[in-house]
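Sending over a structure as structure tokens; questions will come in a sec.
All protein chains but one are shown in place.
On to chain A.
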Amino acid sequence: MRALCWHGKADIRCDTVPDPRIEEPRDAIIKVTSCAICGSDLHLYDGFMPGMEQGDILGHEAMGEVVEVGREVTNLKVGERVVIPFTIFCGECEQCRRGNFSVCERSNRNKDLADKVFGHTTAGLFGYTHLTGGYAGGQAEYLRVPFADRTHIKVPGGLGDEQLLFLSDIFPTGWQAAVQCDLQPTDTVAIWGCGPVGQMAIRSTVLLGAKRVIAIDTVPERLAMAQAGGAVTIDFMQESVVERLNDLTQGKGPEKCIDAVGMEAHATATLDSIYDRAKQALMLETDRAHVLREMIHVCRPAGVLSVPGVYGGLLDKFPFGVLMNKGLTVRTGQTHVNRWTDDLLRRIEEGQIDPSFVITHKVRLEDGPAMYKTFRDKEDGCIKVVLKP
């Protein structure tokens, strides 16, 4: 089959690789009908995430049709249409029973490695480093799904792939980012980053009823899309984020802040980002923490910081004293996708939201390598790429 494979920094190729096969009784194989490039794939593309190996198949946003099931998978049939969540989960361990699927205790087959790095393992993820299991990803013609009896979302036939695909990651990720803010009708929410997760977080925040949403970015197309979704926008290259947020909140700061940027904050927009970039180049730091610093500084005391943005390792100059003294609550984590998808699927079916609004590019799988660059460089108005194997 053909698949997008990682060969090093900024080196992704559409290779021919062996077809996946059933390895465990709870496996299934799906024929991928649509998949997408995620912003967090760019951390792999840019070489910021450790634990990748030559030839690893990328991709953790995929959907398709079941073509084969293992003998213990009794709730899926060949021909059924499924979206595959990016977090692989067993559904049986203590964490899964609590709904904390992204920290499933059993699905990471490289648990020993994860235990050493994280202290305790987190869930296996598709196409996202050997630290999270080294599972082949979904930017391919076929995908092996471990623990498939739980790791799937059955979807109806009446809706198009584009409306459903983002149940795999970015829609529930934006939703969880908003949910863990525990929004009140009086809240002002500031969202850093108007990429795909930021866009979903904006819509989720509006639906959940916050008083006002403020979105921060500098790419005109992304700001326009954020504005279309109901956000007041701030271009961080044109104005001071802190001053504007304080102006918009009578000097008190937003009650809730969402970091939809993560470890690769704009490298040259601020002094601290330049400092971080220089330290990254010298291998003295892994992540650029500008957004976290700014959120901690501007958030209203006793507010909430929600961090769906992906971080990889070590931060420097982190104002923990400010965080502590302001009594901020910090909520983080990979998304517990299936905890939200029944509800979100219902909202899509009822027409409350159509997540396909975010798609700007639809291309063939073999055009994927070029689209990684276009997406990374934010060229051609690129916000979300869907690949058709």
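Note that in this section a residue touches a chain if its C-beta (ideal position, glycine included) is under 8 Å from a C-beta of that chain, and two chains touch if they have at least 3 such contacts; residues count from 1.
By definition in this document, contacts and distances are computed from a predicted model.
Only one chain is not pictured, and the protein name UniProt records for it, out of "Cyclase dehydrase", "Protein-export membrane protein SecF", "MaoC like domain-containing protein" or "ABC-2 family transporter protein", is "Cyclase dehydrase". Among A:A10, A:A302 or A:A370, only A:A302 touches the chain that is left out of the view. Checked against the full complex, the one of A:D187, A:E264 or A:E285 touching the unshown chain is A:D187. Residue A:R331 is the one among A:R331, A:K362 or A:R376 that touches the chain missing from this view. Across A:D247, A:D343 or A:E366, the residue that sits in touch with the chain not pictured is A:D343. Touch with the chain that is not drawn comes from one residue among A:V78, A:A278 or A:M324, which is A:A278. Although one chain is not displayed, chain A still touches it through residues 98-99, 179-187, 199, 203-204, 206-211, 220-221, 223-225, 227-230, 233, 237-238, 250, 252, 255, 268-271, 274, 278, 300, 302, 304, 327, 329, 331, 339, 343, 347, 351-355, 357-358, 360, 380-381, 383.
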